[in-house]
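Quick one: structure below, then a few questions.
Missing here: one protein chain of the complex. Every other protein chain is in place.
Per-chain residue numbering starts at 1, and chain names A and B are given in the order in which the chains are listed.
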Amino acid sequence: MSIFIDSLSWALLLLGGFICVSGAIGMHRFPDFFSRMHAASVTDTLGGGLVLVGLMLQVEGQYIVLIKLILIVLFIFLTSPTASHALAKAALHGGLRPKLGSNQEEQDEDVLRSFGPVKSEDTKNKE
Amino acid sequence: MAFLAITALSLAFTKDLFASVMFTGIYSLLSAAFFVLMDAVDVAFTEAAVGAGISTILMLTTITMTGRYENNKKYHPKIALTVVVITGIMLIFGTVDMPAFGSDTAPAQVHVAPYYIMQSGEDIDIPNIVTSVLASYRGFDTFGEVVVVFTALVGVLGLLEFSRKESELGNAPAPMSQHKVLRIVSKILIPAIMLFALYVQFHGEYSPGGGFQAGVIFASSIILYAMLFGVEQASKAVSMPVTKVLAALGVLIYGSVGVVSMLNGGNFLNYSVLAENDITGQHVGIIIIELGVGITVATAMILIFLTFARRIGKNSEETA
């Protein structure tokens, strides 16, 4: 039983580490700001969450550490998606638009309706 | 360590001040991680909260008012480079004699520190040695530090608050009413952050923590509220005159503990004479001064941020 828990926690830790690394690679290689941000937030939420759950399984006997880890996971699940939401909203306000398809001129109608068309001088400053 | 070097270099060569502020935040966070590796958990806590939190926010509010890009240099700074390189070489020459990293016979480790580590358990009886040294053995230094924070607060208030005419207060920047997700999440989080600040304050004797970290965490919850709900509403919620009085009150609490111990027959800030039992006196003294430190640091950070933020309103009045 304890070997099962040990190997499960090791698997979770390794998986969390792999997700963090792939998130970092994705942050470099994705073509567009919004997909890069998605990669970053996956690193934060899923990678961090899995590592912490793996650590939770390693705790033996000191239940105060288990409770603290659960609180940290709750906090991360609450704040990290909010942070990426705030970033995306700020970018949309600043004039950046997601690149849909290979044609740069296609845009989503919802985005156009709530935020207006791209202000061209702002995007020149960003790149 | 290599990441730190890369970050510092990139900071030097970026013209965009916003990016430089982000680099400063990354630098602080990386050094906090380094401190954890060096077993300095209290210091890492403080550096992460203060450097990556408060410093970054204050610099961002400053560049809001002073402009985002810096001008290009008109000349190539050869003299500066040569001075820097010569100083660096002299310092490296100075480190040749330094003790090896991590050795336990280095001069820093053999004189006073073993006394603190071994006697702290018997004299003061709290597990966190850093708190016991900070609050009791070196309590006078901490008193000076609290006064420095208070003085910086007075300086910032004198520079930015009192030279502002009251009539320009009306046109403050609009609160972010359209960011509903952020508002809802922060309404859940702000009480939790305050509770965590209180936990860190009073648990500082058993685990990393203490007055400074707790004060900074509490201030950051109020700053979060001010950023999302508008500076005017936050000024009303936190009631600036009361906060100014509280900042002075924190320093007063610290000083009066010292005076009370003098009245009880001991030296200034000698806690042993505060109660019948030596160790109980130490506990009482440490809790009270940590409270004073926490109150002063929290109110100072809140007031400094609110002062900067209210100034933004005045500046955009002038340029508009």
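In this text, a residue touches a chain if its C-beta (ideal position, glycine included) is under 8 Å from a C-beta of that chain, and two chains touch if they have at least 3 such contacts.
One rule holds for everything that comes next: contacts and distances are computed from a predicted model.
Novice: Not counting the visible chains, the remaining one has a UniProt entry; which protein name from "Cation:proton antiporter subunit C", "NADH-quinone oxidoreductase subunit E", "protein-glutamate methylesterase" or "Probable membrane transporter protein" does it give?
Specialist: Record says "Cation:proton antiporter subunit C".
Novice: Which of the displayed chains are touched by the chain that has been omitted?
Specialist: B
Novice: Tell me which residue among B:129, B:248, B:262 or B:279 touches the hidden chain in the full complex.
Specialist: Of the listed residues, the one touching the omitted chain is B:129.
Novice: Out of B:42, B:232 or B:290, which touches the unshown chain?
Specialist: In the complete complex, the chain left out is touched by residue B:42.
Novice: In the full complex, which residues of chain B touch the absent chain?
Specialist: These residues touch the chain not displayed: 1-2, 4-5, 8-9, 11-12, 17, 20-21, 24, 27-28, 31, 34-35, 38-43, 46-47, 50-51, 54-55, 58-59, 62-63, 65-67, 70-71, 73-74, 77, 80-81, 83-85, 87-88, 91-92, 95-96, 98, 100-104, 106, 108-109, 112-113, 116-117, 120-121, 127-130, 133-134, 138, 141-142, 144-145, 148-149, 151-153, 155-156, 159-160, 163, 206-208, 212, 297, 300, 304, 307-308, 311, 315, 318.
Criterion: only the chains that are shown with their structure count from here on.
Novice: Sort out for me which residues of chain A touch chain B in the complex.
Specialist: Interface residues on chain A, with respect to chain B: 75, 78-79, 82, 85-86, 89.
Novice: Applying the document's contact rule, which stretches of chain B touch chain A when the two form their complex?
Specialist: For chain B paired with chain A, touching residues are 179, 181-182, 185, 188-189, 192.
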